[in-house]
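Of the protein chains in this complex, all but one are displayed in their positions.
Presenting chain A:
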Amino acid sequence: MPRVQEKAKILESHKEAEGTYRLVLYAPKIVPTARPGQFVMVRVASEGADPLLARPFSFHRLHKEDGLCEILLRVVGAGTRLLSQRQPGSSVDVVGPLGRGFTAPTRSDETVVFVAGGIGIAPLRALLDHLLATTHKGHPERLHLYYGARSASELIALHDLKRAGVVSVVSTDDGSAGERGTVLDAVQKRWNASSQMPNRLYACGSLPMQVNLARWVRRRDIWVEMSLESMMACGIGACLGCALPAVDPEDPQAQRYLHVCQDGPVLDPKRIRWDKVQPLIARPLISASL
């Protein structure tokens, strides 16, 4: 699929939750070939050299016929703050579509679980939209969304998904909305005791969430894909900065890396050396959106 660089016009900018913004971009060259799970690199500063690097953002929603896409951004640093302040009508430099997207189910009878931690809802929403319009049209009850955040103020209202019939379970660390606890607590509460596992599970969230989830799914017979995050400079496989420790099937002790931009961002968790990812968690997330 050809990757394109274009000036995308910001059509809308909305504050969706505390510190979280949704931007609607007109990117007619990029959107038609984009798939859920893929991402774009957005250059925040139109001129000047600070901040220098573009930031990766997953497609949150895709409106292919209109050449529109939506991205979600959480303000965590100077770059995302600048982007959140950009006014509708202005343009940003965008490169995409990049990376590997989700592998969608092919059968409507599959029960599909989505696990979203905070801003991790971003790429999962695009996939949910896709399934509601294709395989699971008429069977939304087989789509289960587990959505967690630190508190109610950080949750994005997803009334339309509920109205569409998607089974939604909300959890917050402080109990201000939904069940108190982590999103993983909610998943375990529902599925630990179940005699039947979901067929597929898609996840995106913080690194600690992904590590714990990877541990949980490892012992279960579920087909899983996770959208992972990493600091990136180019997004196109040139800098090799977005490395994650990878499993080498031939030599478990070998030092191997996957690159989130090219091999991912959607990856089978079995390909990651989660024991080597652990030290990264001790740091505040070195987020691509910093």
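In the analysis below, contacts are C-beta pairs under 8 Å (C-beta built on N, C-alpha and C of every residue); 3 or more make two chains touch, one makes a residue touch a chain; residues count from 1.
Following the convention adopted for this analysis, contacts and distances are computed from a predicted model.
For the omitted chain of this complex, the UniProt record lists the protein as "Dihydroorotate dehydrogenase", which is one of "Protein-export membrane protein SecF", "Ethanolamine ammonia-lyase small subunit", "Dihydroorotate dehydrogenase" or "Cytochrome c biogenesis protein CcsA". Across the entire complex, the residue among A:Glu18, A:Asp93 or A:Asp173 in touch with the chain not shown is A:Asp93.
From the set A:Val167, A:Met197 or A:Ile236, the residue in touch with the chain omitted from the display is A:Ile236, counting the whole complex.
Mapped onto chain A, the footprint of the missing chain covers residues 2-5, 43, 49-54, 79, 93, 95, 230-234, 236-245, 254-257, 276, 280, 282-284, 286, 290.
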